[in-house]
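Some chains omitted; the rest stay in position.
A and B are the chain letters, set down in written order, and residue numbers restart from 1 in every chain.
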Amino acid sequence: MKRGFYIGRFQPYHNGHQTVLEHIATKVDEIIIGVGSAQLSHQVENPFTAGERVMMITRSLSSLDCPFYVIPIEDIQRNALWVAHVRSMTPPFDTCYSSNPLVVQLFREAGIEVLSPAMYERELLSGTEIRHRMLNKKPWKKLVPRAVVRVLDEIDGAGRLCQIAGDD
Amino acid sequence: MKRGFYIGRFQPYHNGHQTVLEHIATKVDEIIIGVGSAQLSHQVENPFTAGERVMMITRSLSSLDCPFYVIPIEDIQRNALWVAHVRSMTPPFDTCYSSNPLVVQLFREAGIEVLSPAMYERELLSGTEIRHRMLNKKPWKKLVPRAVVRVLDEIDGAGRLCQIAGDD
């Protein structure tokens, strides 16, 4: 059984994440998706709760042909302990898929294989870009899976983001 | 969409949990399973990591005819904040299934419906009983789903429990 680990903040989950995960699904038997900074929400950089992000991911992957786990991972503010923290919260895995330089370094120091998946249309498909578009009332729905649009509509995600970004 | 929330420590997950969840599956559209005290492991009362418990549950429910989420929930040592904590980590739910008096009180004060499912052979089907049997080399494998036996064999769960329970 080969398991791959993929982590992100998913604020929100978008088509770039989906493409990467569909690729990983062809390489491993099971995928573990870590929802990073799980404790954060209601911030301009981190508007959505871990539970909302779990729901976006799970629904977007409902027809993925590979079993997966979606696990909230709270920050611990201790880089030297972070890999042990991740491993205590997840089923065992062999490979980490990440392009984040710190994540790459921490897993490598722990002796775990790291692969950096190619990313697709990275300027456009980024949480920063999508939140920027929500704040400026520009089109963003094409950039995320349809299941994510439904979740964000249900919780009025764009409304929340605009409110918390308002001036005092 | 009706979602039900069920929480336990699952040290380990056993046939009593399985029976309750199979019952809940007939009542709701989706189940959210909270893995409580997620930060604890390697203790006589809490031998298994959250990741190991997530794996036990997910595999045991692989043929359940109801979508489910398995979410580690770390303790926060603040009872008055616990419901908000749970809700931030989970998709929205309508009903909590629990017999624990504190859980019942906290959800009721938060205005959430709580149902207490009947439990089956409670003396026998309890984490305490199963850990006791592991420690005393008595038969325990009949009390848990076969998927749990496989996980515990893979991680040498009984060996870990006996070691940490040893005398200094």
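FYI, a residue touches a chain if its C-beta (ideal position, glycine included) is under 8 Å from a C-beta of that chain, and two chains touch if they have at least 3 such contacts.
Values in this document were obtained by computation on a predicted structure and should not be read as measured data.
A.B. asks: Shown here are 2 copies; how many are in the complete complex?
C.D. replies: In total, this homomeric complex is made of 6 copies.
Basically, only the chains that are shown with their structure count from here on.
A.B. asks: Fit chain A to chain B on CA atoms, both being copies of the same sequence, and give the resulting rotation angle in degrees, nearest 5.
C.D. replies: 180
A.B. asks: Would you kindly tell me how far, in whole Å, the mean C-alpha position of chain B lies from that of chain A?
C.D. replies: Result: the chain centres lie 25 Å from each other.
A.B. asks: Quick one: which bits of chain A touch chain B in the complex? Just the residue numbers, please.
C.D. replies: 38-39, 41, 49-52, 54-55, 58, 69-72, 74, 87-92
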